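With one protein chain held back, the other chains of the complex are shown just where they sit.
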Amino acid sequence: MDAPCQFNPRETRPMDRIPILKLGDALLVTIQVDMHDRLAMALEEDLTTRIVEPGAKGVLIDISALEIVDSFIGRTLANIAMIAKLLDADTVVVGMRPAVAITLVELGLSLPGVRTALNAERGMAMIKRRLDDAAMVPADEDEGGS
Amino acid sequence: MARNTVPIHAGEDVVRVRQETRRCAIEAGFGLVDQTKIVTAASELARNTLDHGGGGQAIIDIVQNGAKRGVRIVFEDNGPGIPDIALALKDGYTTGKGMGLGLGGARRLCSEFAIESLPGKGTRIIITRWK
Partner (left out) sequence: MAKPASRLPVILAESAKLILADWLATLKATPDARLPATELETQCDSIVTRLAQACRDGNVSSVGAASFATLRDILTELSRTRALQGFSPVETATFILSLKQPLFARLRAVYSAEPERLATEMLTVSELIDALGLFMMETYQRAREEVIIRQQAEISELSTPVVKLWQGILALPLIGTLDSARTQVAMENLLDSIVRYEADIAIIDITGVPTVDTLVAQHLLKTVAAARLMGADCIISGIRPQIAQTMVHLGVELNVVSKANLSDAFALALRRLGKTVVNHGRPVPVQPT
(Lines give C-alpha, C1' and ligand atoms only; values in the text may rest on other atoms or scores of the structure.)
Protein backbone atom coordinates (compact mmCIF):
# COMPACT_ATOMS: atom_id res chain seq x y z
CA MET A 1 0.00 0.00 0.00
CA ASP A 2 1.19 3.45 -0.84
CA ALA A 3 -0.03 5.31 2.17
CA PRO A 4 -0.97 3.81 5.51
CA CYS A 5 -4.60 3.82 6.48
CA GLN A 6 -5.19 6.91 8.50
CA PHE A 7 -6.44 6.53 11.97
CA ASN A 8 -9.31 8.86 12.56
CA PRO A 9 -11.54 9.31 15.56
CA ARG A 10 -14.69 8.17 13.77
CA GLU A 11 -17.00 5.21 14.09
CA THR A 12 -15.20 2.85 11.75
CA ARG A 13 -11.95 1.23 12.75
CA PRO A 14 -9.11 1.40 10.20
CA MET A 15 -9.70 -2.23 9.18
CA ASP A 16 -13.28 -1.37 8.25
CA ARG A 17 -12.28 1.01 5.55
CA ILE A 18 -11.80 0.04 1.92
CA PRO A 19 -8.12 0.45 1.03
CA ILE A 20 -7.11 2.90 -1.68
CA LEU A 21 -4.00 2.25 -3.78
CA LYS A 22 -2.10 4.73 -5.87
CA LEU A 23 -1.33 3.30 -9.29
CA GLY A 24 0.38 5.67 -11.68
CA ASP A 25 -1.88 8.65 -12.10
CA ALA A 26 -4.86 6.96 -10.62
CA LEU A 27 -6.31 5.97 -7.31
CA LEU A 28 -7.42 2.37 -7.40
CA VAL A 29 -10.27 1.10 -5.26
CA THR A 30 -11.38 -2.52 -5.26
CA ILE A 31 -14.78 -3.07 -3.71
CA GLN A 32 -14.97 -6.63 -2.54
CA VAL A 33 -17.43 -6.63 0.27
CA ASP A 34 -21.11 -6.03 0.58
CA MET A 35 -21.00 -2.31 1.25
CA HIS A 36 -23.15 -0.86 3.93
CA ASP A 37 -23.70 2.81 4.73
CA ARG A 38 -20.74 3.51 6.97
CA LEU A 39 -18.33 1.79 4.64
CA ALA A 40 -19.61 3.76 1.66
CA MET A 41 -19.36 7.02 3.59
CA ALA A 42 -15.84 6.21 4.70
CA LEU A 43 -14.84 5.44 1.11
CA GLU A 44 -16.22 8.72 -0.13
CA GLU A 45 -14.33 10.63 2.55
CA ASP A 46 -11.07 8.79 2.01
CA LEU A 47 -11.17 9.22 -1.76
CA THR A 48 -12.00 12.91 -1.45
CA THR A 49 -9.01 13.38 0.81
CA ARG A 50 -6.63 11.56 -1.47
CA ILE A 51 -7.75 12.91 -4.84
CA VAL A 52 -6.12 16.21 -4.06
CA GLU A 53 -2.79 14.52 -3.59
CA PRO A 54 -0.30 15.43 -6.29
CA GLY A 55 -0.47 13.13 -9.28
CA ALA A 56 -3.92 11.76 -8.60
CA LYS A 57 -5.76 12.50 -11.81
CA GLY A 58 -8.19 9.66 -11.95
CA VAL A 59 -10.17 7.24 -9.82
CA LEU A 60 -10.53 3.62 -10.87
CA ILE A 61 -13.22 1.67 -9.05
CA ASP A 62 -13.13 -2.06 -9.57
CA ILE A 63 -16.54 -3.63 -8.94
CA SER A 64 -15.82 -7.00 -10.52
CA ALA A 65 -16.43 -8.66 -7.15
CA LEU A 66 -19.84 -7.07 -6.66
CA GLU A 67 -22.77 -9.40 -7.27
CA ILE A 68 -25.28 -6.65 -6.51
CA VAL A 69 -25.36 -2.98 -7.31
CA ASP A 70 -28.47 -1.30 -5.94
CA SER A 71 -29.42 2.37 -6.12
CA PHE A 72 -27.52 3.09 -2.91
CA ILE A 73 -24.26 1.79 -4.31
CA GLY A 74 -25.06 3.46 -7.62
CA ARG A 75 -25.50 6.74 -5.77
CA THR A 76 -22.19 6.23 -4.02
CA LEU A 77 -20.43 5.68 -7.32
CA ALA A 78 -22.11 8.71 -8.90
CA ASN A 79 -21.23 10.86 -5.87
CA ILE A 80 -17.62 9.83 -6.09
CA ALA A 81 -17.60 10.68 -9.78
CA MET A 82 -19.12 14.10 -9.14
CA ILE A 83 -16.70 14.90 -6.32
CA ALA A 84 -13.77 13.73 -8.42
CA LYS A 85 -14.89 15.86 -11.33
CA LEU A 86 -15.03 18.94 -9.12
CA LEU A 87 -11.52 18.14 -8.04
CA ASP A 88 -10.46 17.75 -11.68
CA ALA A 89 -10.19 13.98 -11.77
CA ASP A 90 -11.92 11.33 -13.88
CA THR A 91 -13.73 8.32 -12.55
CA VAL A 92 -13.88 4.97 -14.34
CA VAL A 93 -15.85 2.03 -13.01
CA VAL A 94 -14.58 -1.32 -14.24
CA GLY A 95 -15.54 -4.94 -14.12
CA MET A 96 -19.31 -4.71 -13.95
CA ARG A 97 -20.78 -8.21 -14.18
CA PRO A 98 -23.34 -8.97 -16.91
CA ALA A 99 -26.08 -9.91 -14.43
CA VAL A 100 -25.49 -6.64 -12.60
CA ALA A 101 -25.56 -4.63 -15.84
CA ILE A 102 -28.82 -6.27 -16.92
CA THR A 103 -30.38 -5.58 -13.52
CA LEU A 104 -29.26 -1.95 -13.48
CA VAL A 105 -30.83 -1.41 -16.88
CA GLU A 106 -34.07 -2.98 -15.64
CA LEU A 107 -33.88 -0.90 -12.47
CA GLY A 108 -33.58 2.18 -14.65
CA LEU A 109 -30.33 3.21 -13.05
CA SER A 110 -27.84 5.02 -15.21
CA LEU A 111 -24.63 6.20 -13.61
CA PRO A 112 -24.33 9.88 -14.50
CA GLY A 113 -20.80 11.11 -14.87
CA VAL A 114 -19.38 7.63 -14.55
CA ARG A 115 -17.35 6.16 -17.35
CA THR A 116 -17.10 2.42 -17.57
CA ALA A 117 -14.55 -0.02 -18.89
CA LEU A 118 -14.36 -3.78 -19.06
CA ASN A 119 -11.39 -4.20 -16.74
CA ALA A 120 -8.73 -2.35 -14.77
CA GLU A 121 -6.27 -2.39 -17.66
CA ARG A 122 -8.73 -0.72 -20.02
CA GLY A 123 -9.78 1.67 -17.28
CA MET A 124 -6.22 2.80 -16.69
CA ALA A 125 -5.71 3.24 -20.44
CA MET A 126 -8.84 5.38 -20.51
CA ILE A 127 -7.60 7.60 -17.72
CA LYS A 128 -4.18 7.93 -19.30
CA ARG A 129 -5.74 8.78 -22.69
CA ARG A 130 -7.75 11.59 -21.17
CA LEU A 131 -4.73 12.97 -19.46
CA ASP A 132 -2.82 12.86 -22.73
CA ASP A 133 -5.70 14.57 -24.52
CA ALA A 134 -5.92 17.22 -21.84
CA ALA A 135 -2.20 17.82 -22.02
CA MET A 136 -2.32 18.53 -25.75
CA VAL A 137 -2.35 22.25 -26.14
CA PRO A 138 -4.35 23.42 -29.15
CA ALA A 139 -1.63 25.48 -30.81
CA ASP A 140 -0.25 26.27 -34.22
CA GLU A 141 1.42 23.65 -36.42
CA ASP A 142 4.91 24.70 -35.34
CA GLU A 143 4.58 23.42 -31.84
CA GLY A 144 4.88 19.71 -31.25
CA GLY A 145 2.24 17.44 -29.79
CA SER A 146 1.82 16.57 -26.13
CA MET B 1 -40.30 -24.21 2.32
CA ALA B 2 -37.69 -22.03 3.96
CA ARG B 3 -38.92 -19.28 6.21
CA ASN B 4 -36.69 -16.47 7.33
CA THR B 5 -37.40 -13.35 9.28
CA VAL B 6 -34.65 -10.78 9.18
CA PRO B 7 -34.95 -7.78 11.50
CA ILE B 8 -33.81 -4.56 9.82
CA HIS B 9 -32.31 -2.03 12.19
CA ALA B 10 -28.87 -1.26 10.82
CA GLY B 11 -26.88 -1.18 7.60
CA GLU B 12 -25.53 -4.65 8.23
CA ASP B 13 -29.10 -6.00 8.24
CA VAL B 14 -29.57 -4.90 4.66
CA VAL B 15 -26.64 -7.15 3.81
CA ARG B 16 -28.28 -10.00 5.72
CA VAL B 17 -31.52 -9.53 3.77
CA ARG B 18 -29.53 -9.80 0.55
CA GLN B 19 -27.80 -12.96 1.71
CA GLU B 20 -31.01 -14.64 2.80
CA THR B 21 -32.78 -13.66 -0.41
CA ARG B 22 -29.88 -15.02 -2.43
CA ARG B 23 -30.02 -18.29 -0.51
CA CYS B 24 -33.74 -18.70 -1.14
CA ALA B 25 -33.42 -17.74 -4.80
CA ILE B 26 -30.77 -20.39 -5.31
CA GLU B 27 -32.90 -22.95 -3.53
CA ALA B 28 -35.86 -22.06 -5.73
CA GLY B 29 -33.70 -22.80 -8.75
CA PHE B 30 -33.32 -19.25 -10.06
CA GLY B 31 -30.73 -18.55 -12.74
CA LEU B 32 -28.07 -15.96 -12.06
CA VAL B 33 -29.87 -13.02 -13.65
CA ASP B 34 -33.13 -13.77 -11.84
CA GLN B 35 -31.22 -14.12 -8.57
CA THR B 36 -29.55 -10.77 -9.10
CA LYS B 37 -32.86 -9.08 -9.84
CA ILE B 38 -34.70 -10.28 -6.75
CA VAL B 39 -31.72 -9.69 -4.46
CA THR B 40 -31.34 -6.16 -5.82
CA ALA B 41 -35.05 -5.47 -5.31
CA ALA B 42 -34.78 -6.84 -1.77
CA SER B 43 -31.79 -4.60 -1.14
CA GLU B 44 -33.71 -1.52 -2.31
CA LEU B 45 -36.70 -2.24 -0.15
CA ALA B 46 -34.65 -3.22 2.89
CA ARG B 47 -32.87 0.11 2.68
CA ASN B 48 -36.18 1.89 2.40
CA THR B 49 -37.42 0.09 5.49
CA LEU B 50 -34.31 1.21 7.30
CA ASP B 51 -34.04 4.77 6.01
CA HIS B 52 -37.69 5.76 5.78
CA GLY B 53 -39.53 3.25 7.91
CA GLY B 54 -37.43 3.62 11.01
CA GLY B 55 -36.49 -0.02 10.87
CA GLY B 56 -38.65 -3.11 10.59
CA GLN B 57 -38.29 -6.59 9.25
CA ALA B 58 -38.23 -8.71 6.14
CA ILE B 59 -39.85 -12.14 5.88
CA ILE B 60 -38.38 -14.19 3.07
CA ASP B 61 -40.11 -17.31 1.72
CA ILE B 62 -39.92 -19.72 -1.14
CA VAL B 63 -43.37 -20.03 -2.69
CA GLN B 64 -45.03 -22.36 -5.15
CA ASN B 65 -47.83 -21.85 -7.65
CA GLY B 66 -48.55 -25.04 -9.54
CA ALA B 67 -45.32 -25.89 -11.30
CA LYS B 68 -43.83 -22.44 -10.75
CA ARG B 69 -41.45 -21.73 -7.92
CA GLY B 70 -40.67 -18.27 -6.66
CA VAL B 71 -39.38 -16.11 -3.87
CA ARG B 72 -41.66 -13.85 -1.86
CA ILE B 73 -40.55 -11.19 0.58
CA VAL B 74 -42.67 -9.12 2.92
CA PHE B 75 -41.21 -5.85 4.20
CA GLU B 76 -42.88 -4.38 7.24
CA ASP B 77 -42.29 -1.30 9.28
CA ASN B 78 -44.18 0.90 11.74
CA GLY B 79 -42.82 4.07 10.31
CA PRO B 80 -44.53 7.24 9.17
CA GLY B 81 -46.06 5.55 6.10
CA ILE B 82 -46.18 6.83 2.55
CA PRO B 83 -48.72 9.61 1.99
CA ASP B 84 -48.82 9.39 -1.80
CA ILE B 85 -48.01 5.92 -3.08
CA ALA B 86 -48.47 6.73 -6.76
CA LEU B 87 -46.01 9.56 -6.43
CA ALA B 88 -43.53 7.40 -4.55
CA LEU B 89 -43.58 4.84 -7.35
CA LYS B 90 -42.57 7.43 -9.93
CA ASP B 91 -38.99 7.43 -11.04
CA GLY B 92 -37.05 10.42 -9.87
CA TYR B 93 -39.15 10.94 -6.78
CA THR B 94 -37.06 11.02 -3.66
CA THR B 95 -37.43 12.34 -0.14
CA GLY B 96 -33.91 11.52 0.78
CA LYS B 97 -30.53 11.63 -0.84
CA GLY B 98 -31.54 8.80 -3.08
CA MET B 99 -31.48 8.58 -6.82
CA GLY B 100 -35.22 8.34 -6.55
CA LEU B 101 -35.54 4.85 -7.89
CA GLY B 102 -36.16 2.71 -4.86
CA LEU B 103 -39.83 1.79 -5.14
CA GLY B 104 -40.46 2.13 -8.85
CA GLY B 105 -37.21 0.45 -9.72
CA ALA B 106 -37.77 -2.40 -7.29
CA ARG B 107 -41.21 -2.95 -8.76
CA ARG B 108 -39.74 -3.34 -12.23
CA LEU B 109 -37.51 -6.12 -10.97
CA CYS B 110 -40.39 -8.15 -9.55
CA SER B 111 -43.14 -10.29 -11.03
CA GLU B 112 -45.61 -9.12 -8.38
CA PHE B 113 -45.55 -6.02 -6.22
CA ALA B 114 -48.09 -5.00 -3.62
CA ILE B 115 -47.88 -2.10 -1.21
CA GLU B 116 -50.02 -1.06 1.74
CA SER B 117 -49.19 2.11 3.52
CA LEU B 118 -51.06 4.64 5.58
CA PRO B 119 -49.62 7.79 7.11
CA GLY B 120 -48.96 7.02 10.74
CA LYS B 121 -49.72 3.33 10.33
CA GLY B 122 -46.56 2.01 8.77
CA THR B 123 -45.82 0.31 5.50
CA ARG B 124 -46.08 -3.21 4.17
CA ILE B 125 -44.62 -4.22 0.84
CA ILE B 126 -44.92 -7.69 -0.64
CA ILE B 127 -42.78 -8.65 -3.62
CA THR B 128 -42.65 -11.89 -5.52
CA ARG B 129 -40.42 -13.07 -8.31
CA TRP B 130 -41.25 -16.26 -10.16
CA LYS B 131 -38.70 -18.45 -11.81
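Order of writing sets the labels: A and B. Residues in every chain begin at 1.
We adopt the following convention: contacts are C-beta pairs under 8 Å (C-beta built on N, C-alpha and C of every residue); 3 or more make two chains touch, one makes a residue touch a chain.
Please read all numbers here as calculations on a predicted model, not as lab measurements.
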item	value
Option from A:Ile18, A:Ala89, A:Leu111 or A:Ile127 whose C-beta touches the chain left out	A:Leu111
Where the unshown chain meets subunit A, residue by residue	94, 96-98, 101-102, 104-106, 111, 116-119, 122-123
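Assume only the chains that are shown with their structure count from here on.
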item	value
Between subunit A and subunit B, centroid-to-centroid distance (C-alpha), Å	29
Residues of subunit A that touch subunit B when the two form their complex	34, 36-39, 67-72, 74-75, 78, 98-100, 102-103, 106-109
Complex contacts: residues of subunit B adjacent to subunit A	10-12, 14-15, 18-19, 22, 32-33, 35-37, 39-40, 43-44, 47, 91, 97-99, 101-102, 104-106, 108-109
